[in-house]
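With one protein chain withheld, the remaining protein chains of the complex are depicted in position.
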Amino acid sequence: MIPLIYVLTVSLMMFTVGLYGILTVKGGIRLLISIEILVNSANLNIVAWAVNIADSSGIMFVLLSIAIAAAEAAIGFAIFVALYRQTKGIGLKSLMDLRW
Amino acid sequence: MYQVEEFLNPGVLAAVLIFLIPIILFPIILLLGKKFEKFRRYSGILATSGIFISFLLSYYLYSLNESFYYQNGWFYNFTWGVFVDPLSIAMAMMVSGVSFLIHMFAIGYMGKDPNRHVYFAETSLFTGGMLGLVLSSNMVMFFLFWELVGLCSYLLIGFWWFKPNAASAAKKAFIVTRVGDVLLILGLAVLYWSLLPVIKTGDPLSIYNILKYANIVPKDQLALAGALVLGGAAGKSAQFPLHVWIPDAMEGPTTVSALIHAATMVTAGIYLVARIYPVYLYAAPWAGYLVLYVGAFTAFLAGTMGLVMNDIKRILAYSTISQLGYMLSALGLGIVASQYTISISIYHLIVHAFLKALLFLTAGAILYSLLDIRDIRKMGGLWKRMPITITAMLIGALTLVGFPPTAGYFSKDEIISLSYYFSEQNPGIYYAWILLLIGAFLTTLYTFRMFFIVALGKPKSYAAENAKDPPWVMLAPIVILSILSLIYGIFQEGFYKYIGNFEFTLPLYIEILPFILVLFGIYIAWLFYGSSRFSAQNFARKSGFAYRIVKAKYYLDYLYTNIIADRLIVYLSYVVALFDRYIVDGFVNGIGKSFNYLASITRRLQTGIVQNYATFVIIGLIVFLILGKIMGVI
Partner (left out) sequence: MDYLLLLLVLPILFSIFTLVSGRYSKILSLVFSSIMLLTVLLFYEFINTNFTTDKFFGIGFDVGLNYLSYPLILLVTIVVFAAIFYQDPKIESSYFSYIFFLQFSLFGVFMSQNLFLFYIFWELVLIPSYFMIGRWGGPRKDYTALKFLIYTHVGSVIMLVSIFVLAFNYYSLNGTFNFDYNQIFSAMPSGALYYLVLTGFFLAFFIKLPTFPLHTWAPDVYVESPTTSSMIFSGLLSKMGAYGIFAIFINFKDSSVGWLILSLGIISLIYASFSALAQKDLKRMVAYASIGHMGFISIAAGVYLISSSELALVGGMFMMFAHGLIIPILFGTVGSIERSTGTRAIRDLGGLTKMMPNLAFLMTGGFLASLGLPGLAGFIAEFSVVVGSWQAITYVSFLIVFGLVLSASYHIWALQRTIFGPYNNYLGKIGDMIPREFWPVLILFLLVLLFGIYPYPIYHMFQAYMGGV
């Protein structure tokens, strides 16, 4: 068996990567990828614990979470299509209108 | 002296009407004259009649031969009312009588001036104010009338308001007398607090109370009050150093100068000191010496300045200041010697009222005839051309210098003799006697300088050549005043008994001394100005420096106007205004600006980039968690 702590560490590293990505990326697709990484890290974490405690309700929850992540990605794409129609690009730099 | 309880007492009613009638005539004449142009011809007659009624009423009060007072609540502790005693009756009769004569003259003098209704309304108000002043029973009421006459003086000096000199002179008069007035208020404040513990409930500033209880009040407080009140009197009666407004006040019509600045308003200060005489009598001695020497010094100083003036009205103005100094000295002498010399001072006040009004009216007649030329160097030889007027002027001049048997001898020389009499017992008075004596000499000099230049010799201008006596409406008051000046000496003894006398005798050679000086003075004036023996110009050139100082009025005017007013006060005011605008207000604006600046920095947090916001959320969360861990909450 893989020790719990290894899986949790991987999960933490994925979480950090995803968070960093959300906060700093400039491209729209990269943002979506970062969000996926973030969500998946949480999923991994839950699965690791579920296996550890041998409770399968956690895995059910993860399945739900994957579905939601997929839906959210779809919505994200829809927003980017609309944004592309407005600004002919999907860089996040142009979304600064509500500034001082 | 007793108190009258009810208002409807004939004496009280008469007293109130004496000052109320001319005051009521003010709005009446003003409004009627404004609405109906035809009425303006009669405004003078209306005003004169009102004053004549006041004169009759004051004679009625005199005939009652009683002293009484009436008071009624006014505000706080203070009361208003009338206070009738020989002093106030004498003043009332003098004011109404002289004012009546001057009004009569003014009817002719103002001629067809389009604003004459305003003039008569204002002089009527003034006369009423002056009468109220002498009859008031409470010092606050007194002060009210005091300022009222000051107001009328301001309005009447500036009567021809479109003349810049007149407007400026009125302003100067008001402000200089205002300085005196605020000192008077402070003096009243001291009196109020001094008398309050004595009187408890009642009016500490009622004249009856002041006269009755002055001897209980501590000496030093009385002296302080007296000195401050003297400051007020000095302002109104043009004593040194507040005398500078009267010469400028000559910009007003001559009848105004006669009425206000010779006979009546300027005497209010003397009346004030006489009225609260016991305050000075029981005060610490320095107050009395102050009164005496302010008066004596002014008498002397003004005399010197009268010598170098060329404007006929200004000569008379300085003469007035000088004579007021005599009146004040007479009071001062009594205070220092602890005697009641009020009668001597007031007698001279009345005689001076007659003679100064006479002199000013003759000057007015000359101005009327000579088309408003006031420079005596352009007159000359008027005696032949305006005989009645100039004879009257001669009578006035003789009275002024105190030539027997005119009334002036009985009044002014009496003061000089009095000062010598007291100086025998009190050597501190000796210098006052010297000042007054020299003053008499100077009086003669400038008076007869004026007379000889104006009356004798050849006319020095076209107008002077064609001068003639004015119409009878103007001559009549002049004649009446001349007669009064001549014969009023008869009433000296009666007057002294009436007001409360003080008798004394002196060796003959001392009493004659002023008269000898007068003769000497006339002779010298004749030498310089009557004949061509000596030339005044040469003398002036030789004395050079002294002449220049006197001519510049001892630079006192320069100090007040140019240095204090124009430089000090005006510059200070600019500094203050700029300070207010840029520093105090700048501070307020600065606070606003600093908040603006702070805001402009802190609002840069709103970058509009969502990721920045998200970063802040994450950071905040982490900080929160760490803090919670540290504080043991989580």
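Going in written order, the chains are labelled A and B, and every chain counts its residues from 1.
Here is the rule we go by: a residue touches a chain if its C-beta (ideal position, glycine included) is under 8 Å from a C-beta of that chain, and two chains touch if they have at least 3 such contacts.
Quantities reported herein were computed from a predicted structural model and do not represent experimental measurements.
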Check: shown chains touched by the absent chain are B
Any idea which of B:L17, B:A167, B:A284 or B:A540 touches the chain not displayed?
-> B:A167
Missing-chain contact, candidates B:L13, B:L186 or B:A284, resolves to B:L186
Which residues does chain B use to touch the chain missing from this display?
-> 73-76, 140, 143-144, 146-148, 151, 154, 158, 161-164, 166-168, 170-171, 174-175, 178-179, 182-183, 185-186, 188-190, 192-193, 569-570, 572-574, 576-578, 580, 584-585, 588, 592
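Just so we're on the same page, only the chains that are shown with their structure count from here on.
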Centre distance in Å when chain A and chain B are each reduced to the mean of their C-alpha atoms | 100
In their complex, what parts of chain A are in touch with chain B?
-> 19, 22-24, 92, 95-100
Parts of chain B lying in touch with chain A, wherever the complex brings them together | 603-611, 614-615, 618
